[in-house]
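Yeah, one chain of the complex is gone here, protein chain that is, but the others are all in their spots.
Then we have chain A:
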């Protein structure tokens, strides 16, 4: 009787210790769902969703505070991926937050720039180079096209320029072939 109790007690202690150790050793850092959602978001950091960046929006989606259709740069495809991940119903992009636009980068008109550094402070990804009273310029490769620098510019010298395809980034089109009406043409070709 006593031995049975001791065995059970020993087991309880051993398993409890194992569980306790596992909870410390294998603790997951951060919320894995937030990271998965964040991986789908385009990282434009534009704030059009109403949150100050993609990660906060991902956190809000994971917490059930935000809907999945508030990210215009992610577009329709982004909404579909989020719907897939979260097992929710697809819904079209919420127009309140903006519309899907082709990818663009900001370009500073260097002749007009007065060197006020306001755009540098606005850029969420540090893609603008410059110093006070020095001309600023945008590193096009790093620009996410968030448009956050456009509004603060007092000289209105920032324009959004759509990114053009180059030979390297050009994509083959989805194969679509014209359907020709089958009338007299085949007979002629066969002859």
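Quick note on the criterion: a contact is a pair of C-beta atoms (placed from the backbone, for glycine too) under 8 Å apart; a residue touches a chain by one contact, two chains touch by 3 or more; residues count from 1.
Throughout what follows, contacts and distances are computed from a predicted model.
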Record-based protein name (UniProt) of the chain missing from this complex, from "Peptide/nickel transport system permease protein", "4Fe-4S dicluster domain-containing protein", "Ion-translocating oxidoreductase complex subunit C" or "Biotin-dependent carboxyltransferase family protein": "Ion-translocating oxidoreductase complex subunit C"
Touching the absent chain when the full complex is considered, from A:37, A:54 or A:138: A:54
Residue of A:27, A:133 or A:173 in touch with the missing chain, whole complex considered: A:173
Missing-partner contacts on chain A, residue numbers: 38, 41-45, 53-55, 124-127, 142, 144, 165-167, 169-175, 177, 179-180, 189
